[in-house]
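Step one of this worksheet: look at the structure below.
One chain of protein is taken out of this complex; the other chains stay put.
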Amino acid sequence: MTNAIEARALGKRYGRRWALADCTLTIPAGHVAGLVGPNGAGKTTLISLATGMLAPTTGTVEVLGGRPAAGPGQLARVGYVAQDTPTYAGLSVADHLRLGAHLNPRWDAAMARARIEQLGLDPKQKAGKLSGGQRAQLALTVALAKRPELLILDEPVASLDPLARREFLQSLLEAVVDQGLSVVLSSHLVADLERACDYLIVLIGSRVQIAGEVDHLLDTHHLLTGPRRDPARIPEDLQVISASHTDRQTTLTVRTEGPIHDPAWTVSKIGLEDLVLAYMSRTADAARRPALEVQR
Amino acid sequence: MIWLTWRQFRAQTVVAAGALALLAVALAVTGSQLVHLYDTTVATCQAHHDCQIAIGAFESEDTFLQDLIPVVMLVAPALIGIFWGAPLIAHELETGTQRLAWTQSVSRLRWLAVKLSLAGLVSMATAGLLSLMVTWWSSPFDRLGMNRLDPTIFSERGIVPVGYAAFAFALGVTAGMLIRRTVPAMAVTLAVFAAVVAGFALRVRFHLIPPLHLTAPLNMSWVTQTGSFGRPGHSALLVGISPNLPGAWVNSAQVTTAAGRTSLGPALPACGPNFTYSACTAAIARLHLRQVIVYQPGSRFWALQWYETAIYLALALALAGFCVWWVRRRVS
Partner (left out) sequence: MIEFHLNSRSGVAPYLQLVRQVRQALRLGLLQAGDQLPTVKDVAGSLAINPNTVLKAYRVLEYEGLAAAKPGVGTFVTKTVSDESVSTHKRLNLELAAWVGRAQLAGLDFEDMEALFQRAVRSAAQEEAV
């Protein structure tokens, strides 16, 4: 199966600043992949490069084996819901469906109408008068009814209330099962992605920190607590993501493929949110001068 | 794509059609009355020896429309550029909807080409219809006035309004695309359009076709001004003429000596403080002065119209081409 997104040394620079740097990753198809990171980390840049809205400064990116937005054929294979789910405020819901029908050869009109009905949207209502959640569902309908192979969403639920957020994700996942979609979904809230995604990419400071299947990431990252240890005396095979020390205790977030043998450590599982936070603190530490231990 | 362009352009088209229809009715009704009046009074005035009265009466008909039409013709292309051209791309970029439009299954090239062509054609058709109606309605007045080459009148007749509309539209689209905000793009479009049109009419139009030169002995009936200039004791003769070439557009009319020099020699006492008409004209006649007139004859009206329209259309096409090239750069 061709990969959903394949990037090699992909980078985008604006003047002096690299919005995305040296990004090499392979997002497999058939997954719901989550792209997570703080605001300004480069998520929208990566997505803009993948949807053909931007051209790369360095490197290449391939989407479903083709160049992004290379032509009508390639455009038809990828659905996109941009940040703030743009819709035409002056066009009605029904107009948006007609737009989709005219501009997409593989448009599934029956599915689109059924979805609108199921969502309870009034076809004659102008999109500008819909609530945020309804607009997001409309944008999602337009993207889904074009029958893409891959759906890319940029922070689709960021500005929605919890109920609208849940309904959107439910809708999305039903469509994933129905259409056999691959999805790439970005968010700065890990909780949103935790349930829905089975593949995760952590993007911090314009760079990919880690990427992989969620189950694998959770299996290979652990929280270790134990008596206070000198940073130099921590075994080599443990890749330390973040560490904090008090005068008595050391707490580490580590990444390791194998089991942990040292009995001095208490090993516990780590949740996705804490995993991302560990990588964020690692990036923050690297940006500062070598940090002294945090005395608590 | 055609449907979408129409749907987004629907409101503007309806407004334009409504305005055109309104004007058409007004012009149709009054215009036919004017034709009738002209045929019955002015056309036969020479036989009745009442031309001055007939013409005066005719020219005071429908003065509201006579005053309104130049304003409408002046303003219409600019409005097209501002309200139809500027928002075409700027509105999409401002509201972010290009992220929806450019990720459906049509290429950006097709998206822009269809929008430009359809809206551009509607702009040109609107201007064309408007000009047709106005040219027809004004034809009796133009026949009387014989001044179709006059800069303001020329811009309001024939086919140049179509060129203006195309240019204003393309200019608006380009401004909107570069500036990415509708209101500033409107302002820039208006400013640039006004500058180009005014500059062209004043500086370029006259030279589109090499003008005619009329060099002849001074026609005394065309002399409008005699006098002198300079310091007392060193004053020079000044003679001014206003040529009467019906229908022509005179760019310069100079009085020269028989040898062709523009300085006519010392001031004439007969045309000085003790001026008498007969003495002064006799004195000037003795100098054997000549007149040099550079002008475009009225018969060149249509030739000038075609050239000017072609230039504006070419400008519009160049701008459109630039827009197509620019919009495909992946920098949004």
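Letters A and B mark the chains as written, and numbering starts fresh at 1 in each.
Throughout what follows, a residue touches a chain if its C-beta (ideal position, glycine included) is under 8 Å from a C-beta of that chain, and two chains touch if they have at least 3 such contacts.
The structure displayed is predicted, hence computed values, not measured ones.
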Not-displayed chain touches, in the whole complex, chains A
Could you tell which one of A:Leu75, A:Leu160 or A:Val176 touches the chain left off the display?
-> A:Val176
Of the residues listed, A:Ala158, A:Ala196 or A:Val267, which one is in contact with the missing chain?
-> A:Ala196
In the whole complex, what residues of chain A lie against the chain that is missing from view?
-> 31-32, 166, 169-171, 173-174, 176-178, 191, 194-198, 215, 218, 269, 271
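What we mean here is this: only the chains that are shown with their structure count from here on.
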Which integer distance in Å separates the CA centroid of chain A from that of chain B?
-> 59
Which residues of chain B touch chain A in the complex?
-> 1-4, 7-8, 95-97, 99-100, 102-107, 329-332
Seen from chain A, its contact residues with chain B in the complex are 48, 51-55, 69, 71-73, 75-76, 78-80, 82, 84, 86-91, 95, 98-100, 102-106, 139, 142, 146
